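Every protein chain but one is kept in place in this view of the complex.
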Amino acid sequence: MNSSAPFTPVIAGSAAAGSAPATPKNVSHRGGPESPTAGALRERFGAAVKRVDVVWGETTIVVDSRRLSEVVSWLHDEPAQRYDFLVDVTAVEFRDAELPIEVVWHVRSLPFRRFLRLKVLIEKGQKLEVPSVWATYKSADWLERECYDMFGITFAGHPDLRRILMWEQYREGYPLRKDFPLRGRFSRSEQLRQALSANPEARYSMDELSIAQAFEDLPDEMRRRLSEGEKTGE
Amino acid sequence: MATTKRTVDVQLSTSGLDAQGRPQRVPLVTDESGNVMTLDTPPGIEPELAGDHMLINLGPQHPATHGVLRLVLELDGETVVRCIPHVGYLHCGFEKIGEYRQYNQIIPWTDREDYLNSPGNNVAFALGAERLFGIEITARCTVLRVMTCELSRIMSHLVWLGTTCIDMGAFTPFLWAFYQREAIYKLLEDWVGARLTTTITRVGGMAADVPDGWVDQLKHFVRTFPKTLSEIDQVVTRNAIWVGRTIGLGVMSPDEAINYGLSGPMLRASGVAYDVRRDFPYLDYETYDFDVPIGTSGDVYDRYLVRMEEMRQSIRILEQAIARLPDGPVNIDDHRVVLPPKSKATSDMESMIHHFKQVMEGPRPPVGECYVAVESPKGEKGYYMVSDGTSKPVRWRIRPPSFVNLSAIPKMVEGHLLSDVIAINASIDIVMGEIDR
Partner (left out) sequence: MGLSDHPLAQIVQGGEPWMTTRLDFLVNWSRANSLWPMPFGTACCAIEFMAAAANKYDLARFGMERMSFSPRQADVLICAGRVPFKLAPVLRRIWQQMMQPKWAISMGACASTGGMFDNYAVVQGIDTIMPVDVYVPGCPPRPEGLIYGIMLLQKKIMAERASDTSLRQEMEPDPKSQLYIPPTAIDELSEPFGNSVHQTRSGL
């Protein structure tokens, strides 16, 4: 710890001097004022901004998937926007299968005290893939992994996209999809069987096994199976 | 105590020669009276032991991982070179179930995900649902919810304090902290009947109004709690062991902290003044007079100090809330959302229909979506709800602060010792129910 340098705290909202935030009251359902970011985005990106909605006081901007990375890094770096805090990455699938799946990013600008929702719509039949924002926000690491785990949406450019909440060899599918039944696809005994029968020595990923040259200490049978490409589970 | 170093030729019962035939020499250290003291091997005598790195698995069943967290550590001796966390051992499908439950039926679920902050989660969800429905709560309900949130904050920080102290070997503050938690349990039990998983709010109001004498009980708690806090402060804050074990550990700079999505005391200890109560207020928090503690170095000790101070500020807010608690109804009057009183439901036709629709189908919000965030003791807790006009949400997303905070652990523990991993893990204040949902 180096305490010789004088410490200046990073005050949130410092750029928005004079604005005293207050509890929002009587927020209207639609038609509220747009966030100034919407106008700035339209100006900068034009057609990449497909739609702007204001629902319950929150501005939602639907963006073209191919330009998402540009939009996100612009929002992060632009001095007048400074959306430095990624709150959440998630997806929404509607009960009506004709509606597109929406991938949602919630971002905050701490200096300006703003909140923004970005969306990318994946139409029915399109590949479930969107660009990753990990390069801009490190918090996207686990958030995107979870979105992949629950919905099967691939985030292109993510360094290590694998399941995080379910075990890596989970075979039933992607739980939060609407065609995934609440109790899972298999019977309870089958689910138990799959959970309990996971290869008992295979509790480490290949990455972890490479750490300690533990590979040499494994039994021959196990080593043979691993070298044949059998993926280890959790 | 002065020591004199002398190099002494050791007479061994063996030949005293090593394999190459050279005499063996072992340095000995003696104190003034000539007694030999054993020391650690002085540096430079033994060659660097370059060995393989070791793979250690911490968890998922472990006393100090605060739940079912699994950390796979690559150790070089005792220094952590790499840390790979595995979560998901408590994944229980909350978000999936939320799509099959009415809004009031989801509130018991919010208790169970961050179970240390149950009442606070209830309030957060109710705020989100009320925004989605477009309704405003009563003044009394607003103040009661502030009291709930702050009591919940104290409850959660007490568990954090108790378990962190136990992890570092200090058992007594755990008992003191839990004794105060029992006082809060008594308050909550007198109010809604449950100690831990309270389900204290409903969409449009609270489960019940506070009983007579409850506010006096709360006043008594507010008066007596700071004494326990200062007792714990006395034994922990300037304790050499505590300070030695926590200073300089797990440092996150302000920019890193923001980029890694940290929130709550983790972020504030790194020097970023972001508190949802201040920056995106709810429940009229801007009208309360309280400070937001901010740390300077972002290490484990600062996080401890920030949380201790937050508890004191919570007491301050509670005092103000007690002073301003207005009379009046707790629930709003809109019977499309709140159940009508039984006397009306059994006599008045319209109320009977409202009752029927609410019990059978549940209140239905308009089509829309909203994200409402509160400052939970762990950080920014948000509920993102998407409605398609039916009584069950299309999507109920929990933005878990501990999940994002924990994702920074590999960065924080690298280069530290194995025992520091426990301290750093404890300082994040994780609750696996929220991480895995």
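Labels A and B are assigned to the chains in the order they are written; within every chain, residues are numbered from 1.
Note that a contact is a pair of C-beta atoms (placed from the backbone, for glycine too) under 8 Å apart; a residue touches a chain by one contact, two chains touch by 3 or more.
Just so it is clear, the model here is predicted, and its values are computed rather than measured.
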Can you work out which residue in B:93, B:226 or B:248 touches the chain that's missing from view? B:93
Contacting the left-out chain in the complete assembly, out of A:28, A:126 or A:187: A:187
Among the options B:55, B:68, B:170 or B:269, which residue touches the chain absent from this view? B:68
Even though one chain is hidden, which residues of chain A still touch it in the full complex? 166-167, 172, 175, 180-184, 187-198, 200, 234
Just the residue numbers, please: which parts of chain B touch the chain that's not shown? 60-63, 67-68, 88-93, 96-97, 100-102, 105, 108-109, 111-112, 115-116, 118, 159, 162, 174-175, 178-179, 181-182, 185, 195-197, 360-362, 392, 432-433, 436
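Note that only the chains that are shown with their structure count from here on.
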Averaging C-alpha coordinates per chain, one finds the centres of chain A and chain B separated by a number of Å equal to 22
Residue ranges of chain B touching chain A (in the complex, touch as defined): 52-55, 57, 72, 74, 82, 84, 86-88, 91, 93, 95-97, 100, 131-132, 134, 136, 247-248, 251, 254, 256, 258-262, 271-275, 278-286, 294, 296-297, 299, 366, 368-371, 373, 380, 382, 384, 386, 388, 394-395, 397, 399, 403-404, 406-408, 436-437
Would you tell me which residues of chain A are touching chain B in their complex? 1, 3, 7-13, 20-23, 25-30, 55-56, 58, 60, 84-88, 90, 92-96, 104, 106, 110, 113, 115, 117, 137-139, 141-143, 146, 150, 163-167, 175-176, 180, 182, 203-205, 207-209, 211-214, 234
